[in-house]
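Structure record follows, encoded as structure tokens.
With one protein chain held back, the other chains of the complex are shown just where they sit.
Let's turn to chain A:
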Amino acid sequence: MTTAMLVSILMTLIAASTPLLLASLGELVAEKAGVLNLGVEGMMLCGAVAGFAVAFSTGSTGFGLVAAAFAGVAAAMIFAVLALSLMANQVATGLALTIFGIGTSSLIGAGFVGRTVTRLQPVFPAALSEHPLLRVIFGHDILVYLSLALVAAVSFFLRRTRPGLILRAVGENDASAHAIGYPVIAIRYAAVAFGGALAGLGGAYFSLALTPMWADRLTAGRGWIALALVVFSAWKPGRLLLGAYLFGAVMTLELQAKAAGVSWLAPEVLAMAPYLATIAVLTMMSLGRRTGRLDAPACLGKPFSAT
């Protein structure tokens, strides 16, 4: 394997992992606040289509990204009003949000099928971003760096800051947090909105960076993988990074294997590989720790009403 090939594989890997990382990081924060939003896929699609539509009409991918984040937040707010204010069942509401997102993105995207936009460009100047070796580090677009920075930021926020402590407290024991005097519902709204913004950006990564062309159901179920990653990472941002990149790696290998014409494995088995590998590795990491049950925020998915 040549160095050039290796570099190219790494580039693909990082690109494939980034939307997963963004969406799952947002969901992690929402779940840490005790909200189980299964609508990640729907929010991603909303972000994908809004980002594409705005980028297409304004010609600016930057505006597209902003629109994608707002679209994700808007979708998340639908969920929040139903599940947090009206105390609808979170699982059912989240599933409905996904269906809603699929439908809405198809509707809005109907006129855009097959159209293209300018791809999201690398951040650094060409001398670095197109250097045959250094492009592994400097050749990425803004969202790649943003997602990595956010992993560190979220980790620091949750572990080291007072607002992060309060957010975790709301997810651990909403009644106690309320009794102490924290605005449980408002904090959950904020966490869900953050989750929506990141899911929207994650979705836009498909339509603006990976394949800058609109196609129906562009995210291809990655929202569900993002949800699973949150659980398997035991709600820890660092592990989430590992899981997302692992998934991206095996997915990239799968494409490489297909391209290289590996014939002794059925293509279906190859297609399964990223899912199996991610589950296997993250499950193994969870073994041997006896505190398994404590990892999940204790109030995850429970509706809260202040009485």
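Everything that follows uses one rule, which is that a contact is a pair of C-beta atoms (placed from the backbone, for glycine too) under 8 Å apart; a residue touches a chain by one contact, two chains touch by 3 or more; residues count from 1.
Methods note: contacts and distances are computed from a predicted model.
Novice: Tell me the UniProt name of the left-out chain, picking from "Nucleoside ABC transporter ATP-binding protein", "Phosphonate C-P lyase system protein PhnG", "3-oxoacyl-ACP synthase" or "ATP phosphoribosyltransferase".
Specialist: Not shown, but named in UniProt as "Nucleoside ABC transporter ATP-binding protein".
Novice: Taking the full complex into account, find the residue in A:Ile14, A:Val117 or A:Ala169 that is in contact with the omitted chain.
Specialist: Of these options, the touching residue for the absent chain is A:Ala169.
Novice: Touching the hidden chain in the full complex, which residues of chain A are there? Just list them.
Specialist: With respect to the unshown chain, the touching residues of chain A are 162, 165-166, 168-169, 172-173, 175-177, 179-182, 290-294, 298.
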